[in-house]
Every structure is written in structure tokens, then in C-alpha cells.
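The complex appears here without one of its protein chains, the remainder shown in place.
Note that the chains take the letters A, B and C in the order they are written out, and that residue 1 is the start of every chain.
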């Protein structure tokens, strides 16, 4: 296709689409219709894969515009429905059903049929990745593209319904192919080498994934768990410690399960609940393996904290409101420690400090900054909102699941990445199993965050200073 | 629940339903809503399983009536949609989407959530079995029950989409559990004992099933295939022959694949296409195992033929139109062979004959009846219709799949069951692979049946007599 | 081969054997020798399988006579060894090793090479079945055949060493092929149908087998276990009870493991310890599944008891010593109950009674015979010996394993078979795990039988009467 001019390509696409996107059967014959030949689906898949980015957008735009809902017949039925309001219920139901049928876009059937072809489901997951990219990059702002995306999402939600997922425990006995993917997908605490990977599936560790019959050998969401004596307050002890590589697990040393990494691997499944269900299933699995275990908690990163803090400092400097962030005493100590001019200089010094990780090596600076950064971070997690929900996406994820914002941990991730993202602070979201339903409802319906005393106390220290 | 009076039970059901069928989130918050707690689904499942038949009907009626669509908000949106017609497309799309959302019955979410619970999908398949039973037995004729049924069917269609099914070949090495079920579900040619079963998964046979991740160990649809030198013209050679029980397959003797039995095992999946796809998948499988094989055909029973014939005879007697069924000469021979009075007596004699299987033992009667029954049967299969499609359900199934009505076979099933159902006649529906798509479309869209010369010639012999 | 005369066949065999049984390499080149081509082994296997029984005997006789040890070289080395006695130890060791090498029959290498061919091990197991049949049927009494047998047995003992066996639990999910074999091999309490079989691998039951890498899909020895509240005192409750077919196991009702059937499937492995090891492995398995379980016992048949009793009665009648078997009072009651003449008539009546199972239906006779048969049976098991060990083979097996003769059970097997074999009596051999080693040693070295008070008391009642 690539050798043709734009307009020729466009014509060819039109021609193919009108051939492969079968017209809808009438409402009356909808159960009698033959499924279109598999070759339609294959042709569409083949065409799509052969296109470059720009033509993909063109094709999807055409598909969403020309093969969607027939608005005329929808509005006709709307008229009929209003007419039917005075008649009996059966008639109303009948017209509603016809209306419902007429609101199904024609391309939905194509998507359904593609899912039946070998490799079709994976194709659609990848197609949705493209759609999301188009939407977020504003390559198109058409309502139809958004409709196509939401139609596809709702189909994927059915196909990836939790009842159809399989929980697999990943161990060193799992296929190399899977383990390599696990390693590749680990975004939170990157796997450095195969010994590191072996560690993460070895003793005192559990690694679980959801897989799906239509995408064999492809972990969809992966959860890494550390089995520990107490709820971990740093990540070094989990991903950097190799002493136990060949140890036998000692049941007496296993009191807590710490979820230290959860990664979704398929961008195209965005918005399809998987991680939430994986955590719940794993908790059940662990409870059956360790009946007496009762501490379940994440040890989570705080992406965006440093960035947010830089923004805050920058704004404070502009508005000259530094005092709201730190007490006078703290500013003075900082000035001395950084050897800078008082006033705005200290803010600049602080911005420079947290721009690198060097302050971590100075005991003095660490002592000085700990209370400051901890209360700022508590506020960032607890107080900063977007549409009423926690701004931080990791916090939002665990709070939706019903976890409690339990403990902020200083010097919890001293890797360059950890320091750069969140000044080395990490947070435990703890799952109190008999409270998660209620917490989840409170958060989702009333936007209330459940938090521990430690967190609340840090938050109130922040508020006292900032007078917010 | 059973110890309470009807009205108390009804109140209790109301109370439970309004608790477990979560109210719908508003359109705006639909993506932000927490999934209801799993306990809701479990409570509903538990309640339903504990009810007797009558109360199940009551519960389903309540569910479908009180937790369906909010008609008021649908009609409000219909008004809005009509108002929006003059505005821009984005607005129309927006209102359409709201309308679409408002047309989703509230109970659909309950069903979705049940599918996520362990055993939930199987529960819903069984629930649909009950719904179909209610509808076909006319226990309820409410439109809402029918809506509930069609909502559930459309969900099941997504979950049991072919991409999510797994083809399994069943052999003597398969789990006993599966083989016992295969034996149990075989409705077409019942399995008599375990040697018989072993035969059906042994050399020169193939047995395939679709299974589904959410219902492990449960074959959903089962296809039995015989590998033969020529397309079989009788079932005895397939299910009664044990000579080859421990033989090695001789590739030179394998030219044809005869589908001699296909059974769906889950009544609750009625209307969800499975058998069609299974046949296609198996053909692919066989082609890859036997690249040179090119004969694919069913050997199918003709349930209902004898019953239909009895009806026809009874009517002919009433209307005195016997001559239309057989020629004068044939009637005369029949009178002599059965030693009965001429005229209506011969019709009675014929009705009596085909009421038992004894005529099969008389060579004279067999010779006499063969041409008669064969052309009647050809007409029954080819000419008798229901809403334009073949009346016989097996014929309808294979014709929908694109098969050709290829050959009627005399003395093809001499078992009591075979004689009682179809006077011992069976039929091959043959799959010419490069014609199935076209045949299927012709049949489904234009109600045209593709048939071989043998069939067409029998049909025309019938027509000559009957002047139909 | 069959069409040739005996002498021609004999010549052909000689020719083939001298070709396929490779001559031994010299002692010096023994590690440098090329293994003979696989075709040698295949030719021998093919030849052997094609022969009828008589020619098999001929072939094995030739093999054992003409391809055994070279007696001349053995005796030469014996001379050398005696010469070497005065020399240093290294020399003695050297000559001993040469002597050892010369004592290996030439055919041993053939057997070894056969084991390496696909299906070779199974061939040898079956060959040994033939050898044992030849020896026990006295078809040959040659010492060489016995040597061949013992050479083969020692090879099989190495190949079927327990370290190379795999324990498999058989369930209803196991391949049908295996379950059919399990059913077929069950000699102790025959399996009547597939529901019966399903029961034996269902809840409250365990079925274990040893399998071997060289004979895949072939259970070598099978152990059936019932999980019960108390040690069972009858077999009906185990093999006739179907109430629990689909039950969930209730851990609180599982206190005892009752081994109610153990069967070896390969006659050719006679003398190779398998059952013993299987029981030990299964005990370990059960202890890990049910940590608190502490009652392990067999529920065993007593094959041969009735036969032995008939012999005893017959002899007593001849010698007129009836009084030694029953007390005067008991005889009198028997005379009345059977309405027979006093004296020898009562013995005859008793012989007749136990020749059928009808007495089981008379409460009076049962009451009367219980104490008599129980003490006779106790004596049969405990007192009757062969070369100092228990005459009853089942008793001998469990006593070797270190079990205690624990309890005789009346009306324990009321099946026709049970009554015919042992007047319905069964016995528990109980495994007290911390005593089995010691019991086993006591029995094997000192021929001491460990028995419970119940058994000892029955034995002493017998002795009081019989004055033995």
C-alpha cells in the first residue's frame, strides 16, 4: 500500500473496509445471521499491520466514522420509543431492545469476529494501545475515535473478565521465556541480571501473574511479594539481598507479605481491572499457604514526589512564601549547612539539593531534611488531589483497592532512581482484610482516604507550617 | 427460606436483591466506581441455589422486573437525543452514549460480577438453562424474563467467544473424568460400555472437544470423527466394529473424515455458536495431520422423520390422498405384502409397519419400502421448512455451516433407535471446503439449500408423485 | 520359523544365538569394548516373540547352557587364586577381580544390552515371567535355567531399585488407560464397574502406584488406602459404600489409614521388593498430608484359610481327633443345629457347612461358629509355618515389613469370595511406625511373630483345646 499516493491509499482503504466490515443484519434476523467468513478478519488484521502510523490513524478514523452507529435509525427509534410510552410495558421493552441494538456500532461486530481468529485477541489489545496513544497524543480529537476506544475497552473488559484469567506462580522452574518477560516487564525495581531474577522467584519471595487462554505465555499483570518477619521499611533488603538464595524457608520467620512491585504489561488493557483482582487472589493464595499470616502490605514507590516538590519550591520562591514549607529554625540550619545566603537563596539551595542525590551522603543534611521531606511527602500523598482523588497514581490504585495509607519510610529506596523520584522515601499501603471493602467504598464514593496515625500526624505537621 | 410463607419469602427476596444488586453508578462516574464486594455475588449464588423451582422463577421475575432498565431515564434521554439532532455530531454521539448506558439493565452488572467469582461462569450457564426452561415451558411469558435471557446470552457469547476456547483431543490417555463425561454426553449414538468408549477414541477415530478456562474439565461441545477409506454410508461400521481396537493406523486407508456425532453439553449455551466453530477447527487439525485428505462429511441422524411421516400418513388418510405418497403399483404391492384390504387399509398398514421395526427383518418389505421412504425422507429434509429454513434441526445446523446435502443412506442405522427415528435412514452432509462460505451465505441469506444430484433426484421423484 | 522341522529350527536358533550373543571381551579390554550393535538385541527380541511356548523353552535352554559361564576359565582362575594366597594383597585382589569377571555369564551382556533398546526392559520383565513359569511348572529342571533366572532377577533388582521408581497418586483425573489397568490388576477385591472404581479413587480413599521410567503408563504395584475414623473391621464399608462419592473430606473424620488392597502387576518382577517400599513411601506421603494421623493398618484377606481348615477337618476325621478342634459342648450344639448324627457326622456336617456360604445366613450357626473359626484362624495365621515363617503369604508379607498381627475380624468380608476363602474373616496387620524396624528384624532373623493380645488370646484358646 505504501507506494500509492495518499488519495489512492484512502480509496483502497475505503474499498477494503466496506468489504470486510459486514453490514449489520436487521434486528429481526440478528440471531439467524451467518458469521462473516474468517478471511474478513484476517484481511483487516493484515491490512492494519502493514500500515505506518499515519495510515493507521486514517484507517481507524474511517472505521470509527463510516462504520459506527446509524444515527438516523437511532433517532427514528427514539421517536418510536416516545410514542410507545403510553402503551403497555411489553411494547416499551420491545422498542428499547431495538434501540439498544441500533446503538451498537457496526464495527463492534468486526472486533468481535477478530477475537475469534488465532492471535486476534492479542491484535485487539495492541490495536487499543494505538488508540490510546492517538487519544493521549491528541493526534485525533474526534469523538468517534473515543467511541471506538470505549467500545473496544468494553469488549476487552468482558474477555479479560477475572473468571477467565489464570493465576500462575512463577518460579525458577517456569519456562525461561516467561521469566525473561517477567524480567523485561519489571518497571518498578528493574531486574539487573539473572541472579537478581532468580532471587525474586526464590525462597522468601513469591511472584504471581495472571495469564489468559487467548494470549498463552504472556503474563498480563505481575505481582512480586516478599515474605518477611515484619512489614519492610526499605526496598534494599528485598531486591539487594542474596544471602537466602538457596536457603530453606523458615516458617517462623514469615509473618508478613510485602507487595513490592506490581506491573501491568499490556498498555492496551488500560482501564481493565486486573491488578486489583490479582492482589486479592494472591492474598487468598498466601492465606492458604500461610494460615497464620495476617500482615499484608505494599512497599510502594512515590513517583512524582520530587517533581511536585520542585514545582512547589519554584512557586514558593516566586511568591516568596518559603516559610510555609519549613520553620524558621529549619531554614536557618539549611542556610548553615549549605553555606548559602539567607532568604530566597535557601530555597534555591534546597531546589539544587534535591536535584541531585548528593545530600544523601551527608549525615547532617539527612538529619536536617528528614522531618521536612517526610511531612511534605505525607501531604503530597494525602492532600494533593485530582478530581477529588489522590493525585499520586500508586496511592490512588491502592486506596481504590481499600488499603490504608500506613507508613512513610525514610531512606527506603536509596537507589539513584529512588532518590530522584521521591527523595528515597517509600510508603506502605497496608491491607487490613476486614476493612478493605469499606475503605474502598469510602474512598470511591466519598473520596475519604484512610490513613494511619503516623501519616495523619505528618500531615498535620505540614498543615501547621503551611497554614493550608 | 423454605419454612417461611410465600409472602415472607417474597419480602426476604426483595430485601436480598436490593442489597446485592448494586445500584448503577451515574454515567459520569461509571469508570470510577468500585466493583461491589464479591460477597454480593456469593450471596446471590447461594440464595439461588437454595431455592426450589417455583421460588427460582419468583426470584428471576423480581430480578428482571425490578432491576432492569430505568424506563423513565431512557425516555428522558430519547427526548434529549431528538433535541440534539440539530446540534453537532459530538453532542449527538454524547447523548447516544448516555442512552446506550441507560439501556443497560441494572442486573447486567450483577451477572458480570458473578462471572468473576470462582465457579461463577458455570453458575450463569446453569442459570440460563433454567431461564430457557422457563421460557419454553411457558412458566412465564413476561417480556422482562426474555430480556434477562437475552442479556445473559449476549454476555455468554462474549465469554465463550471462540478465541477463548481451547481445542482438546480426547484419547484413552485423557483423564477418566473427561472420558466419563464424553460418554455421558454422547446423545447421538449412546456409548454402551467402556470398551465402546475406548473404541471411539482409539485408532481410526478422533474425538475433539472445546473447553474453556472458566469451566475446567468440562467439555462444552464434542465432535466424534471416524477416519475411513470412503465416506461411510452406515453407522454400524463405525460404532459397532472393534476389529481395529489395538491396530496401528494405516495412512493409506485414511481418505475421509466422517463426523458421526456432535453433541453440545451445556443447554445454557444455546444460541452461542460452538459446534460450527468446532467443526472448522477440527477440519484444520485433520488437514494438518493428513495433508492429502480431501473428503470431509458428516454421517447424520434424521430425528423426526418417522414422526413427520406418521403425521403425513394420518393426514393423507383423513383427506384420502394416499396416492400422492406412493404410486398405484407400490400401493398394490404393499397390500399384497401386508395382506390388507385395498384403499385406506394400506395406509393403516403402512402406519402400523413404521410404528415398529419389524419390517426391517422382511426382505420383501425392505425392497418395497426403500424407494418410497428414501424419496419421502429426501423431501422431509429438503422440502419441509420452518420460517424458510430446513425444519430438521440437524440439517439446519450443517446447512448453516455451509455443508451440502450429499447422500441419503438406506439401512444406515439399524439400531432400534435409528429405525424408530428415521426408518434406519441417515444422511451425509458433505463439507466441500472451498464452497462452505458461499453455501452458508446462500442458505442464511437466501434460504437456498445446496444438494447433490442423488438428493435432488429423490426430491423430484417425490414431487412427481405428490404433485406438490 | 514355525514351518521348519524341529531339528532345522534348532540349527537356526543356534545360528542366530551365536550371532547375537556377542562373545565377551577379554578381561583386559573389558572397558574398551564397543557395545554390540542394537540390531543384535532387536533380532533376539523379534525371534523370541515369534516362538511358541515349546520353542521358547528350547531357546532359553540353549541360551542358558551354551552362553553361560566358561567353566574352564573359572577353574583356571580358581587355581591361580589359590596360588596367589601367599602373595601380596594387591595380587589377590587382582585375581579375585578376574575370577569375578569370569563368573559373569555371557548372556548377561545380552540382557544388559536388551535393556537399552526401546521396550527392552518390559521385554525382559515378560521373559522372566516365562522363566518363572518354566521353573514352577517343572517344564525344565536344569540348573542353568535357574541360573539364567537368578541373573535376570539380579539385573531387574538393580533397574527397579526404589530410587528409580516414581510414586504416583491415582485419581479420577488420571488417564483412563491407567485407571483401566488399576481396575484390571485389582486382584484382592475385584472392581465391579466404573462407579466402583471411581469410588476407590474418590474422597476418603487414596490409591498409589509405583511406576518406572522404562515402562511408562504401567503401574507396577498398586496400594489402595481407605481414610477412616477407626481402623476398619470389615471390607464392606470400604468397597460397597457409595454415600461419600461426591463428598468433601472432613478432616475430623480421618484418623486412620487402612491399606485394604495391595497388588503387584508384573509376575516377572517376583522377588524384586516393591510392595514393601510402596507401603513405606505411602505412609510418609500420608503423614505429610495428615500430620496428626497415627493409625496405620492393613485390612487383609486370609487366602487359604478355608482350604487349610478343610484339610485339617479331613485329617481329624481320619484320625478321629475332632475333639481337639472344638469343645464337647460346641460339637453338641453343632449336631443340634445341623441335625446330624453325633461323632464323625458332625465333622462331615462342618466340612459341608464351610464348603458353602449358606451358614452365613443362619444367625444360630454364626453365633455357634464364630469362636471356633476365629481361634482356628488365629492359629492358622500365627502358628502354621513354612521353613519357620508364616505359611500364609499375606501374613508373611506384612510381618516381613514389620507389622504387628493386630486383630482378627468376624464377618469382615461377606462376599462369596471372602466366605469361600476365609469364612468371611479378615485380619488387620497394624504398622506401629516406631516398631516396624525392630519387628521386621525379629521376624526375619529370629522368626518371631509380633501379635496383639486379641490374637494371642485366640491362639491360646486354640491351643487349650488342641493340646498342641
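Just a few scattered comments:
The rule we apply is simple: a residue touches a chain if its C-beta (ideal position, glycine included) is under 8 Å from a C-beta of that chain, and two chains touch if they have at least 3 such contacts.
Every value quoted in this text rests on a predicted model; they were computed, and no experiment measured them.
Taking the complete complex into account, the chain left out of view touches A, C. For the options C:147, C:285, C:348 or C:384, the residue in contact with the chain missing from this view is C:147. Within the set C:32, C:292 or C:361, the residue that contacts the chain not displayed is C:32.
Across A:27, A:101, A:172 or A:410, the single residue that touches the chain missing here is A:172. Chain A meets the missing chain through residues 172-177, 179-180, 194, 198, 217.
By the touch definition given at the top, chain C reaches the unshown chain through residues 31-35, 37-39, 69, 71, 74-75, 78-79, 81-82, 85, 89-90, 92-94, 96-97, 99-100, 103, 112, 115-118, 120-121, 143-144, 147, 150, 155, 158-159, 161-166, 212-214, 271, 273, 276-277, 280, 389, 400, 437, 440-441, 443-445.
Please note the rule applied: only the chains that are shown with their structure count from here on.
Chain contacts here run in a simple line, from one end chain through to the other with no loop closing. Inter-chain spacing, taken between the CA centroids of chain B and chain C, is 54 Å. Chain A and chain B, compared by their mean Cα positions, are separated by 43 Å. In chain B, there is no position where the chain touches two or more neighbouring chains simultaneously.
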